[in-house]
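Data block below; observations after.
Just one protein chain is left out here, and the rest sit where they should.
Our next item is subunit A:
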Amino acid sequence: MKHFLYLHLLSARQALVKILRQPFGSLLSLLMLSVALALPLALYLGVESTQAWVGKLTATPQISLFMELSAEDADLAAVKSSLAGNPKVKSVSFVSKAEALAGLEKRNGLDGLAADLDSNPLPDAFVVTPVTLEPGELDMLQKELSGLPMVESAQFDASWAKRLYGMVELVRHLTLFLGAALGLALVLVTHNTIRMQILAHRDEIEVSKLIGASDNFIRRPFLYHALWQGILAGLIAWGLTSWLVATANPAVREFAQLYNERLELRTLTAFELLAMLAATGVLAMLGARLAANHHLRQIEPH
């Protein structure tokens, strides 16, 4: 067992040294893999960052019910009781026109605005929190509520957020697809790298086989080479995206500021980084294994 581990350690170290010692050739394929990996990774981070934020917006969709300006107290009471009796409505809060005007003055620093106006131009409003989160049912509820007597309009506050959410979903699917496609590319590129290496070491492999090397022994250095290549490519891709996030974040923050929101792109968590490195390592080894199985069979003796 100790011997087995020793052999593996030796192979792993030799493979790493080899990658680091022939910088140009391996650097090119490493960079190619890294750039390819950085693309879905950056998309993933973009989606993850905005999805959390968009999810927060849409998690509590609210419908604002604006009353006609001429609505009387009796009308308000009627709407209120109708809302209270509606099983699709979770809770209702009432914002009277006086409260709304006071709020407006306070928020915008327009003290004395009310005094200058002949009458309050703002309507009474109900803010309805529905039970459901399902977009179709929300639409139905919105229509139903706008049909109540003396209701001017029912606005679904989160409708734009819902559209954004849909777009983010789309990008998320794109990320998955790109991730899968470039994962496959990782397998194929490693397959090719290892194939070239096996062909370059044909004599050594033949002699090793002749003097008693098992297939596992011969495969081992190539698999470790692929493993390091996968891990290094993952690390470089991580570095590239981290750099991208760091440079893009000021602009993203500024953009979000325009909408009075706080939004930032995040970098990978330690767990995500480890998972990604494990995935790139395994995919690279898969490519190497396929190449080795195919090409070692062609070298005598069998």
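Everything below uses one rule, namely that a contact is a pair of C-beta atoms (placed from the backbone, for glycine too) under 8 Å apart; a residue touches a chain by one contact, two chains touch by 3 or more; residues count from 1.
As a convention for this text, contacts and distances are computed from a predicted model.
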UniProt protein name of the chain not shown, from "Iron ABC transporter permease", "MoxR family ATPase", "Cell division ATP-binding protein FtsE" or "Putative solute:sodium symporter small subunit": "Cell division ATP-binding protein FtsE"
Options A:K209, A:H225 or A:H295, residue touching the unrepresented chain: A:K209
Touching the absent chain when the full complex is considered, from A:G85, A:G109 or A:P301: A:P301
Residues of subunit A in contact with the chain not shown: 3, 6-7, 203-204, 206-215, 217, 301-302
